[in-house]
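The complex appears here minus one protein chain, its other protein chains still in place.
Showing chain A:
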Amino acid sequence: MYAQMIKSEATQDDPEKLAAFQARIDAGEKIEPKDWMPEGYRKTLIRQIGQHAHSEIVGQLPEGNWITRAPTLERKAILLAKVQDEAGHGLYLYCAAETLGVSRDEITEMLLDGRMKYSSIFNYPTLNWADIGAVGWLVDGAAIMNQVPLQRTSFGPYSRAMIRICKEESFHQRQGYDAIRQMAEGTPEQKKMAQDALNRLWYPSLMMFGPSDKDSVHSAQSMAWKIKMNTNDELRQKFVDQTVPQAEYLGLTIPDPDLKWNDERGHYDYTDPDWSEFFDVIKGNGPCNVDRLAARNKAWDDGAWVRDGLLAHAKKKAARQHAAE
């Protein structure tokens, strides 16, 4: 998902406090920034919300890539609005993380020097316009799967950020589906491009949910803390079940010859992605890892004079006002 493979931090707190904390969570209460919380809860959440925020920001790059080359002015305005939303989503989440005692600069620097990750999906390129449609449809579709249950997460600021994000996210998926539908219903060449985009993005989208439950070792504590609401496989299955009819409507074929409806399970059977590719991408060896981090580092470095300048200006103004009083 936007946060993948978040390791739950060990907690060494007073067992009585821990029990009381768990009881609050079990009762459905929200934990707020100034409440007592286990160190492990705090650290795990900083990592998870931070990774989620980084994903929103890095996620602007593959789509921003096509703003200037959108096929019509309308599509350009829509894509611009969507990418703008992602910046906002990153901001909501960074602010939620900051309530846990980490500063914006600290968390940004951890992304820039590779100590923190972002979702594996954004290490894949957007080669043509069909990919932009497919990203909205599949990548935002997968993100929604995870973000909807996270609206009920135990940490108040995270929950409220997710509620706001989910409200805006529906636009993202629908504009993507609308864009790819136009191609799928277009000329044979356009339909071929739509199919090609689905072929390339299907398995990377399935990878967004993280490793299979049997290899996902960090879930139990996070689920008890209600900072992870469903297992990776549960969400992946839900995504497949939702997406197959959408692809069928477009007349596109999911690139999985073994995909079929299983009457007994009431779900589609599907082929897992190649997990060695996933781990390789996470390690930094995906097609765009180097580009993405370089772009973020460049933006940070190029923006330094603006940040410094505005702060110096604000300080000067405050000093003047102080002197005038």
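What we mean here is this: contacts are C-beta pairs under 8 Å (C-beta built on N, C-alpha and C of every residue); 3 or more make two chains touch, one makes a residue touch a chain; residues count from 1.
Here is the rule we use: contacts and distances are computed from a predicted model.
Colleague: Write down which listed name, "Glutaconate CoA-transferase subunit B", "Protein-arginine kinase", "Phenylacetic acid degradation protein PaaB" or "3-oxoacyl-[acyl-carrier-protein] reductase", is the UniProt protein name of the chain that is not shown.
Modeller: "Phenylacetic acid degradation protein PaaB"
Colleague: So which of A:A10, A:A81 or A:A220 would be touching the chain we can't see?
Modeller: A:A81
Colleague: Identify the residue among A:S103, A:S170, A:N262 or A:N285 that touches the chain left out of the display.
Modeller: Missing-chain contact among the listed residues: A:S170.
Colleague: Give the residue, chosen from A:D178, A:D196, A:D213 or A:D291, that touches the chain omitted from the document.
Modeller: A:D178
Colleague: Just checking the interface: what residues of chain A touch the absent partner chain?
Modeller: Spelled out for chain A, the touching residues are 28-30, 32, 74, 77-78, 81, 85, 141, 156, 159-160, 170-171, 173-175, 177-178, 242, 245-246, 249.
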